[in-house]
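Structure below; questions to follow.
With one protein chain removed, the remaining protein chains of the complex are shown where they sit.
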């Protein structure tokens, strides 16, 4: 059954957006309120970097009681307000709490985010449409993505240490799966990739022609991993450009 | 007949600009006030991205009574104030309301914006001088732009879903027309492009050596389309650079 | 004789800088106060773009009585305060008014700025260290810069209309001079360039390995010209990169 919070939604799209605050008497814990405000802050920061432009991309984080806070679909992500998140059950993706605004719908990322939560224990997932992720996935798409996940190999970079469990001498493989017409249909491929031993240490998956999903144990780890993986994608593209002409 | 609002214009160019507010007693509806403030906000955001630098580029949005709010020409676009827009009749481009400042003139985009309004029902149009649009148009200019519109073909990108009516498997054609000495003279070519069945699904036109016009049903759709098309232009250029040397 | 304003300088470098305001009782006109505040604002904006980083670059604008307001040398340009400008006489570059802080010295741009004021009537000049200007100058440095100014040819861009007097069909030549150990020594070369009929319509000069000087009749025109020329430099470099491999 859906629980609908009775908080009035803040006026939308009026003038320069500010970081709204969840009202003090809202029916969520202090911790969830802080998480909602942090997700809103990060969506604005990610928008400024070009990761969630054109209403694409998104983020989720931990809700009270084990749920996931999920941004709505089809909205300008830099303008999401703290009371506009859905709470979904990661076991089945069902919405257990919806924002007061009846026009909002949960993000299409829902099944992907829930899968990362179930298979990897992720409590926060970032979905990025960064062009650097698309170009990095291009580096891997010589193989037959239609049947098995391919991968991007990353090595020789200090920033690998920013990924939990890695040192800067490690060779890190990021799975690359093919894009599908709807995001929910990516689930089957992602299941295969997450079960692949080669990718046991990965906290990200690249989707060809699309972007990346990056996760962590909490919002802060997801943020750190998102920053690190985007750096690694940019480095991979920049170095490939140069080494193509000037092999070392 | 021109109606001149008696609101005093805010002091211009004094110190760091702030988002001015239309006075409460101004003779426009609350909805139009919000639109004016939003257009001002977006001009500043577009300026920060390099889409409307050097006083170039612009935007229009819906005015009360079916008109279009049009920014003035030749001004630093990031400093336009909410009471500095013209209201034009999209049927003939005539100014039906002018800002109090008699030095302001309506943007040269006027006939283009009105044409998009008449032929496509656009209620908001963004005109961008982004370098990515110029470079994307360069990709298409092998053909004889002097006689027929050429096009940029975009495919294999999830971001296509950000354009109304498209899926990520679609092949999307954006018309490319040649530049002319004055913006009003682009109208004839744009008429031909908008009547071309190949471009029935396009919400943008590229102008070679110049930039792009991008539109939508309202300001929010125009903003989303503008973000999506700029992403597509950047992706087209970046991928062409790489595939030239490394064909897949 | 130097006139020293008795205004106490604001505390420097303490915490996040804010745009200082010249005290109401300062011995300058309202117009000059507004200009000082605008120059400070623009230095911060130019810093954010990478035009005046590492204490390099600068700007001047009109002072009361026909002088030029000149930023100090060797300071972090994004932190200059409104009462830290020198006033110089453009006829001879002599300082006619100095800021209260005795540690400040006038910018090395002084003789160049004054020359642009005398030869072209410029009331405001921007000096940029933008990397795009250096790379654009590289495009021209095949010739013998040691003896005569070379040039960068710019054509086929709508943004040319942002330069006073130009249309988008014009072919615009920007002089390129060689760098010298000290900025004052650029004067002789600039004299030659400004006397060269080929460059009669130019509001900018490129200095190889260094950057650019861009001017206008007032601060707003200098700002517009600076934005336009940097766009043109970026476009020239981007198109040269692409046409090298794929000539049209």
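Should a chain be cited, it is by its letter among A, B and C, assigned in written order, with residues numbered from 1 in that chain.
Convention: contacts are C-beta pairs under 8 Å (C-beta built on N, C-alpha and C of every residue); 3 or more make two chains touch, one makes a residue touch a chain.
The structure displayed is predicted, hence computed values, not measured ones.
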When the whole complex is taken into account, which chains on show are touched by the absent chain? A, C
With the missing chain put back, one of C:97, C:129 or C:223 would touch it. Which one? C:129
Residue among C:56, C:184 or C:201 that touches the chain left out of view: C:56
So one chain is hidden, and I want to know which residue out of C:41, C:64 or C:138 touches that hidden chain in the complete assembly. C:138
Can you say which of C:76, C:105, C:119 or C:155 touches the chain missing from this structure? C:76
Can you name the residues of chain A that touch the chain not displayed here? 19, 21, 34, 37-38, 41, 156-159, 161-162, 167-169, 220, 223-225, 227-228, 231, 234-235, 238-239, 242, 245-246, 248
Which positions on chain C touch the chain that was left off? 13-16, 50, 53-56, 76, 129, 131, 134-135, 138, 141-142, 179, 181, 207, 209-211, 241, 244-245
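In the analysis below, only the chains that are shown with their structure count from here on.
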Rotating chain A so that its CA atoms sit on those of chain B: what angle is that, to a multiple of 5 degrees? 90
Chain centre separation in whole Å, for chain C relative to chain A (CA means): 43
I'd like the Å distance between the centres of chain B and chain C, where a centre is the mean of that chain's Cα atoms. 31
What positions in chain A touch 2 or more of the other chains? none
